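Shown here: the complex without one of its protein chains, the others still in place.
Coming up: chain A.
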Amino acid sequence: MTEITIFILSSLGTLFILLAAIGVVKMPDLYLRISVTTKAATLGIGLILVAAAFYFNDSSITARVLAIILFMLLTAPVGAHMIGRASYFTGVKMWKKSILDDLEGQYDPKTHKLSSEDQKSLKKDSHNPEE
């Protein structure tokens, strides 16, 4: 029974990692690649580590595996967000078939501060009180 569980979990995890590897080569855009890396690879690693926990069947190793999975779940989105933000500032182009860029014109290029649409309209109103 345990062996079948390890078979299934490790196969699924390896499949997800292979899909992440193919996606990172085939995707046309840096931001799509970031999304592939974050989701698929984290899920695959989690499944393989759970398979290792099932194999050893020991509470100390299960705690270690859970710590690794929790750490990966916490740090993968943070790292992806930081590298995506940095590459948006350094001027990495989006895919030419992308439809929507919500951040266009919202970031101050000097100070890297984000300003929303409401604040901009407020500022415009205060500059032109006649309108």
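The criterion applied here is as follows: contacts are C-beta pairs under 8 Å (C-beta built on N, C-alpha and C of every residue); 3 or more make two chains touch, one makes a residue touch a chain; residues count from 1.
Methods note: contacts and distances are computed from a predicted model.
Q: Can you work out the missing subunit's protein name as recorded in UniProt? Choose among "ABC transporter", "Cation:proton antiporter", "Molybdopterin synthase catalytic subunit" or "SGNH/GDSL hydrolase family protein".
A: Options "ABC transporter", "Cation:proton antiporter", "Molybdopterin synthase catalytic subunit" or "SGNH/GDSL hydrolase family protein" considered; the missing chain's recorded name is "Cation:proton antiporter".
Q: In terms of residues, what is the contact footprint of the unshown chain on chain A?
A: With respect to the unshown chain, the touching residues of chain A are 3, 6-7, 10-11, 13-14, 17-18, 20-22, 24-25, 30, 33-34, 37, 41-42, 44-45, 48-49, 51-52, 55-56, 58, 61, 64-65, 67-68, 71-72, 75, 78-79, 82-83, 85-87, 89-92, 112.
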